[in-house]
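Let's turn to chain A:
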Amino acid sequence: MMNESASMLSIRDLSVKASKRDLTLVDGVSLEIGAGERVALVGESGSGKSLTCMSIIRLLAKGLEISGGSISWQGEDISHASSGRMRQLRGREISMIYQEPLTSLNPVLSIGRQLAEAATHVHATRADVLTMLDRVGFEHPERVLRQRPHELSGGMRQRIMIAMALLGKPRLLLADEPTTALDVTVQDQVLKLIYDITVETGTALLLVSHDLGVVRRIADKVAVMYTGRIVESGRTENVLSDPRHPYTDALLRSAPSLESKSDRLVAIPGRVPTPSEWTDGCRFAQRCEYATDLCLTKPPVVEFDDQAAECWHTDRLVAMEGAS
Partner candidate 1 sequence: MGYYIGRRLLEVIPTLFLIVTIVFFLVYVVGDPVALMLGENATPEQITAIRNSLGLNDPLIVQYGHYVVSALTGNFGESYQYHEPALAIVLERLPLTLTLALGSILLALVIAIPLGVWAAVHRGGAVDHLVSSVSVVAKAMPSFWLGIMLILLFSVTLGWLPVSGSGTWAHLILPVITLGTGTAAEITRLVRSSMVEILGQDYIRTAYGKGIRNSAVVFRHGLGNAFIPVMSITVLQFSALLSGALVTEAVFAWPGLGQLLVKAVTQRDMPIVQAAVFVVALMVIALSILSDISFKLVDRRINLD
Partner candidate 2 sequence: MTDFIQLPRVRKPARAKKLLRNIPVPAMIGLVLVIIPALVAIFAPWIMPHDPTVIDPSKALIAPFADAAYPLGTDNLGRDMLSRLIEGSRISLLVGVLGVVLAGSIGLVAGLAAGYYGGIVDALIMRLVDALLAIPGILLILVILGVVKPGLGTLVIVLGLTNWVIYARQIRAEVLEIRERLFVEAAKNVGVSHTRILIRHITPNVMPTFIVLSTLSVATIIITESSLSFLGLGVQPPNVSWGLMLTTGRDYITNAWWLSTLPGLAITGTVLGILLLGDWLRDALDPRLAV
(Lines give C-alpha, C1' and ligand atoms only; values in the text may rest on other atoms or scores of the structure.)
Protein backbone atom coordinates (compact mmCIF):
# COMPACT_ATOMS: atom_id res chain seq x y z
CA MET A 1 0.00 0.00 0.00
CA MET A 2 2.72 2.43 0.82
CA ASN A 3 5.59 3.85 -1.13
CA GLU A 4 8.06 1.04 -1.46
CA SER A 5 11.22 2.90 -2.31
CA ALA A 6 14.02 3.25 0.21
CA SER A 7 12.38 1.12 2.90
CA MET A 8 14.35 -0.57 5.63
CA LEU A 9 11.52 -2.70 6.86
CA SER A 10 9.16 -4.23 4.36
CA ILE A 11 6.22 -6.31 5.47
CA ARG A 12 4.40 -8.02 2.61
CA ASP A 13 1.10 -9.80 3.04
CA LEU A 14 1.85 -10.92 6.56
CA SER A 15 -0.50 -13.44 8.14
CA VAL A 16 -0.37 -14.67 11.71
CA LYS A 17 -2.36 -17.65 12.88
CA ALA A 18 -3.25 -19.19 16.20
CA SER A 19 -2.24 -22.67 15.19
CA LYS A 20 -4.25 -24.69 17.67
CA ARG A 21 -7.58 -23.11 16.95
CA ASP A 22 -6.80 -22.44 13.32
CA LEU A 23 -7.73 -18.78 13.59
CA THR A 24 -6.10 -16.11 11.49
CA LEU A 25 -5.41 -13.05 13.58
CA VAL A 26 -3.40 -10.96 11.12
CA ASP A 27 -4.66 -11.28 7.59
CA GLY A 28 -2.42 -10.12 4.78
CA VAL A 29 -0.84 -6.98 6.20
CA SER A 30 1.65 -4.97 4.16
CA LEU A 31 3.68 -2.10 5.52
CA GLU A 32 6.86 -0.21 4.65
CA ILE A 33 9.07 1.77 6.96
CA GLY A 34 11.90 3.85 5.59
CA ALA A 35 15.01 5.04 7.38
CA GLY A 36 14.19 7.57 10.07
CA GLU A 37 10.48 7.40 9.34
CA ARG A 38 7.93 7.42 12.10
CA VAL A 39 5.02 5.16 11.26
CA ALA A 40 1.98 4.51 13.41
CA LEU A 41 -0.13 1.38 13.40
CA VAL A 42 -3.56 2.25 14.71
CA GLY A 43 -6.54 0.14 15.64
CA GLU A 44 -8.81 -1.08 18.42
CA SER A 45 -7.85 -4.04 20.57
CA GLY A 46 -8.14 -7.24 18.59
CA SER A 47 -7.25 -5.54 15.32
CA GLY A 48 -3.95 -7.40 15.14
CA LYS A 49 -1.68 -4.37 15.45
CA SER A 50 0.35 -5.69 18.39
CA LEU A 51 0.77 -9.07 16.76
CA THR A 52 2.02 -7.45 13.57
CA CYS A 53 4.57 -5.55 15.59
CA MET A 54 5.71 -8.61 17.55
CA SER A 55 6.10 -10.63 14.38
CA ILE A 56 8.82 -8.35 13.18
CA ILE A 57 11.30 -9.54 15.79
CA ARG A 58 9.52 -12.86 16.19
CA LEU A 59 8.28 -12.39 19.74
CA LEU A 60 5.03 -14.20 19.14
CA ALA A 61 3.69 -16.20 22.05
CA LYS A 62 3.55 -19.98 21.92
CA GLY A 63 0.71 -21.14 19.75
CA LEU A 64 0.98 -18.19 17.37
CA GLU A 65 2.95 -18.36 14.18
CA ILE A 66 3.57 -16.51 10.94
CA SER A 67 1.44 -18.40 8.46
CA GLY A 68 2.06 -16.39 5.33
CA GLY A 69 3.77 -13.41 3.74
CA SER A 70 7.24 -12.12 4.46
CA ILE A 71 9.13 -9.56 6.46
CA SER A 72 12.30 -8.05 5.02
CA TRP A 73 14.84 -6.05 6.91
CA GLN A 74 17.22 -4.15 4.70
CA GLY A 75 16.66 -6.65 1.96
CA GLU A 76 17.05 -9.73 4.13
CA ASP A 77 14.10 -12.04 4.70
CA ILE A 78 13.80 -12.23 8.45
CA SER A 79 10.46 -13.96 8.66
CA HIS A 80 12.22 -17.23 7.96
CA ALA A 81 15.59 -16.45 9.45
CA SER A 82 17.13 -18.62 12.13
CA SER A 83 16.58 -17.82 15.79
CA GLY A 84 20.28 -17.08 16.04
CA ARG A 85 19.95 -14.35 13.42
CA MET A 86 16.89 -12.94 15.17
CA ARG A 87 18.85 -12.70 18.39
CA GLN A 88 21.54 -10.77 16.60
CA LEU A 89 19.00 -8.31 15.29
CA ARG A 90 17.18 -7.80 18.57
CA GLY A 91 18.57 -5.02 20.67
CA ARG A 92 21.19 -4.19 18.09
CA GLU A 93 19.29 -3.26 14.97
CA ILE A 94 15.67 -3.51 16.01
CA SER A 95 14.51 -2.87 19.57
CA MET A 96 11.15 -2.94 21.24
CA ILE A 97 9.42 -1.26 24.14
CA TYR A 98 6.19 -2.49 25.61
CA GLN A 99 2.94 -1.33 27.05
CA GLU A 100 3.25 -2.38 30.65
CA PRO A 101 6.56 -1.17 32.03
CA LEU A 102 6.00 -2.75 35.44
CA THR A 103 5.44 -6.30 34.31
CA SER A 104 7.89 -5.91 31.45
CA LEU A 105 10.81 -5.57 33.83
CA ASN A 106 12.00 -8.43 36.01
CA PRO A 107 10.85 -7.64 39.57
CA VAL A 108 13.62 -9.60 41.20
CA LEU A 109 16.63 -8.13 39.42
CA SER A 110 17.97 -4.61 39.85
CA ILE A 111 17.68 -2.05 37.08
CA GLY A 112 21.44 -2.04 36.79
CA ARG A 113 21.52 -5.79 36.23
CA GLN A 114 18.89 -5.64 33.55
CA LEU A 115 20.58 -2.75 31.78
CA ALA A 116 23.95 -4.47 32.06
CA GLU A 117 22.50 -7.49 30.32
CA ALA A 118 21.40 -5.38 27.39
CA ALA A 119 24.66 -3.46 27.38
CA THR A 120 26.73 -6.62 27.14
CA HIS A 121 24.68 -7.82 24.24
CA VAL A 122 25.14 -4.59 22.27
CA HIS A 123 28.74 -3.97 23.35
CA ALA A 124 27.93 -0.81 25.27
CA THR A 125 29.97 0.34 28.26
CA ARG A 126 28.87 1.37 31.71
CA ALA A 127 29.55 4.94 30.70
CA ASP A 128 27.21 4.52 27.75
CA VAL A 129 24.51 3.26 30.08
CA LEU A 130 24.89 6.20 32.42
CA THR A 131 24.86 8.64 29.52
CA MET A 132 21.70 7.08 28.20
CA LEU A 133 20.03 7.20 31.60
CA ASP A 134 20.88 10.86 31.77
CA ARG A 135 19.51 11.44 28.28
CA VAL A 136 16.17 9.86 29.14
CA GLY A 137 15.80 12.14 32.09
CA PHE A 138 17.33 10.62 35.21
CA GLU A 139 19.17 13.14 37.36
CA HIS A 140 21.08 10.56 39.35
CA PRO A 141 21.76 7.64 37.03
CA GLU A 142 24.03 5.88 39.52
CA ARG A 143 21.28 5.64 42.07
CA VAL A 144 18.80 4.23 39.61
CA LEU A 145 21.10 1.34 38.82
CA ARG A 146 20.74 -0.02 42.31
CA GLN A 147 16.95 0.21 42.44
CA ARG A 148 14.34 -2.34 41.52
CA PRO A 149 11.44 -1.80 39.15
CA HIS A 150 8.74 -1.49 41.77
CA GLU A 151 10.60 1.37 43.41
CA LEU A 152 10.14 3.53 40.35
CA SER A 153 7.04 5.21 38.97
CA GLY A 154 5.42 4.12 35.72
CA GLY A 155 6.91 6.96 33.77
CA MET A 156 10.38 6.25 35.11
CA ARG A 157 10.09 2.60 34.23
CA GLN A 158 9.14 3.41 30.70
CA ARG A 159 12.15 5.69 30.45
CA ILE A 160 14.31 2.78 31.58
CA MET A 161 12.77 0.64 28.87
CA ILE A 162 13.50 3.32 26.30
CA ALA A 163 17.06 3.62 27.54
CA MET A 164 17.49 -0.15 27.40
CA ALA A 165 16.07 -0.34 23.91
CA LEU A 166 18.19 2.44 22.48
CA LEU A 167 21.49 1.41 24.06
CA GLY A 168 22.47 -0.51 20.97
CA LYS A 169 21.65 2.36 18.66
CA PRO A 170 19.06 0.35 16.71
CA ARG A 171 17.85 1.58 13.37
CA LEU A 172 14.23 0.77 14.18
CA LEU A 173 12.34 1.11 17.43
CA LEU A 174 9.11 -0.80 17.88
CA ALA A 175 6.83 0.76 20.47
CA ASP A 176 3.73 -1.19 21.48
CA GLU A 177 1.36 1.27 23.15
CA PRO A 178 4.18 2.76 25.24
CA THR A 179 2.04 5.36 26.97
CA THR A 180 -1.30 3.61 27.37
CA ALA A 181 -0.57 2.37 30.86
CA LEU A 182 0.79 5.67 32.11
CA ASP A 183 -0.84 8.60 33.83
CA VAL A 184 -2.16 11.21 31.43
CA THR A 185 0.27 13.83 32.71
CA VAL A 186 3.22 11.52 32.21
CA GLN A 187 2.11 10.30 28.80
CA ASP A 188 3.01 13.60 27.22
CA GLN A 189 6.52 13.62 28.66
CA VAL A 190 7.27 10.10 27.57
CA LEU A 191 5.89 10.70 24.11
CA LYS A 192 8.00 13.80 23.76
CA LEU A 193 11.02 11.82 24.84
CA ILE A 194 10.35 9.13 22.27
CA TYR A 195 9.87 11.73 19.56
CA ASP A 196 12.94 13.77 20.43
CA ILE A 197 15.25 10.87 20.86
CA THR A 198 14.25 9.12 17.65
CA VAL A 199 14.68 12.33 15.72
CA GLU A 200 18.08 12.91 17.34
CA THR A 201 19.41 9.48 16.59
CA GLY A 202 17.69 9.09 13.25
CA THR A 203 15.99 5.93 14.47
CA ALA A 204 12.89 4.83 12.62
CA LEU A 205 9.81 4.24 14.74
CA LEU A 206 6.86 1.90 14.50
CA LEU A 207 4.33 3.06 17.04
CA VAL A 208 1.37 0.85 17.80
CA SER A 209 -1.50 2.74 19.37
CA HIS A 210 -5.22 3.06 19.64
CA ASP A 211 -5.02 6.76 20.37
CA LEU A 212 -5.36 8.97 17.30
CA GLY A 213 -4.16 11.99 19.25
CA VAL A 214 -0.81 10.36 19.92
CA VAL A 215 -0.53 9.34 16.29
CA ARG A 216 -1.14 12.84 15.09
CA ARG A 217 1.64 14.18 17.27
CA ILE A 218 4.32 11.70 16.48
CA ALA A 219 3.84 9.87 13.22
CA ASP A 220 4.69 10.86 9.67
CA LYS A 221 2.64 8.02 8.29
CA VAL A 222 -0.21 6.01 9.70
CA ALA A 223 -1.82 2.67 8.88
CA VAL A 224 -5.26 1.92 10.26
CA MET A 225 -5.99 -1.70 11.13
CA TYR A 226 -9.32 -3.38 11.53
CA THR A 227 -9.95 -7.11 12.02
CA GLY A 228 -6.47 -8.12 10.98
CA ARG A 229 -6.24 -6.00 7.86
CA ILE A 230 -4.95 -2.57 7.04
CA VAL A 231 -7.97 -0.65 5.82
CA GLU A 232 -6.32 2.66 5.22
CA SER A 233 -2.82 4.11 5.21
CA GLY A 234 -0.92 7.15 4.14
CA ARG A 235 0.59 10.41 5.37
CA THR A 236 -0.80 11.25 8.76
CA GLU A 237 -2.20 14.67 7.86
CA ASN A 238 -4.01 13.21 4.89
CA VAL A 239 -5.54 10.24 6.64
CA LEU A 240 -6.57 12.06 9.76
CA SER A 241 -8.10 15.09 8.12
CA ASP A 242 -9.33 13.41 4.97
CA PRO A 243 -10.13 9.79 5.66
CA ARG A 244 -11.05 7.63 2.70
CA HIS A 245 -12.24 4.58 4.60
CA PRO A 246 -15.55 4.60 6.50
CA TYR A 247 -13.90 3.02 9.54
CA THR A 248 -11.25 5.71 9.79
CA ASP A 249 -13.95 8.27 9.39
CA ALA A 250 -16.05 6.70 12.12
CA LEU A 251 -13.02 6.47 14.43
CA LEU A 252 -12.28 10.11 13.99
CA ARG A 253 -15.82 11.08 14.69
CA SER A 254 -15.95 9.06 17.86
CA ALA A 255 -12.72 10.50 19.28
CA PRO A 256 -13.50 13.65 21.22
CA SER A 257 -9.88 14.71 21.64
CA LEU A 258 -9.33 15.47 17.98
CA GLU A 259 -10.84 18.14 15.89
CA SER A 260 -13.86 16.17 14.79
CA LYS A 261 -16.09 16.92 11.93
CA SER A 262 -19.23 17.00 13.97
CA ASP A 263 -19.78 18.15 17.51
CA ARG A 264 -21.60 15.03 18.61
CA LEU A 265 -19.84 12.03 20.08
CA VAL A 266 -20.74 9.28 17.68
CA ALA A 267 -20.29 5.70 18.73
CA ILE A 268 -19.85 3.20 15.94
CA PRO A 269 -22.94 0.97 15.86
CA GLY A 270 -22.51 -2.76 16.31
CA ARG A 271 -19.37 -4.41 17.60
CA VAL A 272 -16.04 -5.62 16.30
CA PRO A 273 -16.36 -9.19 14.94
CA THR A 274 -14.21 -11.82 16.64
CA PRO A 275 -11.59 -13.66 14.58
CA SER A 276 -13.82 -16.68 14.18
CA GLU A 277 -16.46 -14.46 12.60
CA TRP A 278 -14.14 -12.86 10.05
CA THR A 279 -15.33 -13.18 6.46
CA ASP A 280 -13.49 -12.88 3.18
CA GLY A 281 -15.40 -9.77 2.19
CA CYS A 282 -15.19 -6.38 3.85
CA ARG A 283 -15.37 -6.96 7.57
CA PHE A 284 -16.58 -3.50 8.43
CA ALA A 285 -19.62 -3.84 6.15
CA GLN A 286 -22.10 -4.78 8.91
CA ARG A 287 -21.43 -1.54 10.72
CA CYS A 288 -20.88 0.69 7.72
CA GLU A 289 -23.48 3.15 6.51
CA TYR A 290 -22.26 2.91 2.93
CA ALA A 291 -22.31 -0.86 2.67
CA THR A 292 -23.75 -2.55 -0.38
CA ASP A 293 -23.74 -6.05 -1.82
CA LEU A 294 -20.36 -5.35 -3.38
CA CYS A 295 -18.91 -5.40 0.09
CA LEU A 296 -19.44 -9.14 0.34
CA THR A 297 -16.25 -9.55 -1.64
CA LYS A 298 -12.83 -8.29 -0.67
CA PRO A 299 -12.54 -4.64 -1.58
CA PRO A 300 -9.75 -3.38 -3.82
CA VAL A 301 -7.04 -1.03 -2.65
CA VAL A 302 -7.77 2.43 -3.98
CA GLU A 303 -4.80 4.77 -4.18
CA PHE A 304 -4.78 8.51 -3.76
CA ASP A 305 -2.04 11.03 -3.24
CA ASP A 306 0.10 9.68 -0.38
CA GLN A 307 -2.91 7.73 0.82
CA ALA A 308 -4.69 4.45 0.12
CA ALA A 309 -7.84 2.76 1.36
CA GLU A 310 -9.26 -0.73 0.93
CA CYS A 311 -12.89 -0.01 0.22
CA TRP A 312 -15.52 -0.24 -2.53
CA HIS A 313 -16.99 3.08 -1.65
CA THR A 314 -14.20 5.55 -1.10
CA ASP A 315 -16.05 7.78 -3.52
CA ARG A 316 -18.87 8.19 -1.02
CA LEU A 317 -16.51 9.76 1.49
CA VAL A 318 -14.93 11.93 -1.14
CA ALA A 319 -18.40 12.90 -2.27
CA MET A 320 -19.29 13.84 1.28
CA GLU A 321 -16.19 15.97 1.37
CA GLY A 322 -17.36 17.80 -1.63
CA ALA A 323 -20.83 18.27 -0.21
CA SER A 324 -19.84 19.72 3.19
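By definition in this document, a contact is a pair of C-beta atoms (placed from the backbone, for glycine too) under 8 Å apart; a residue touches a chain by one contact, two chains touch by 3 or more; residues count from 1.
Behind the choice of candidates: all candidates are chains of the complex that A comes from, given by their letters.
Just so you know, these numbers come straight off a predicted model, no measurement behind them.
Student: Can you pick out the candidate among 1 or 2 that touches chain A in this complex?
Tutor: It is 1 that touches chain A.
Student: Under the stated contact criterion, what part of chain A meets candidate 1 in this complex?
Tutor: Listed in rising order, the residues of chain A that touch candidate 1 are 57, 59, 61-62, 83, 86-92, 95-96, 98, 100, 103-110, 117-118, 120-122, 146-148, 161, 164.
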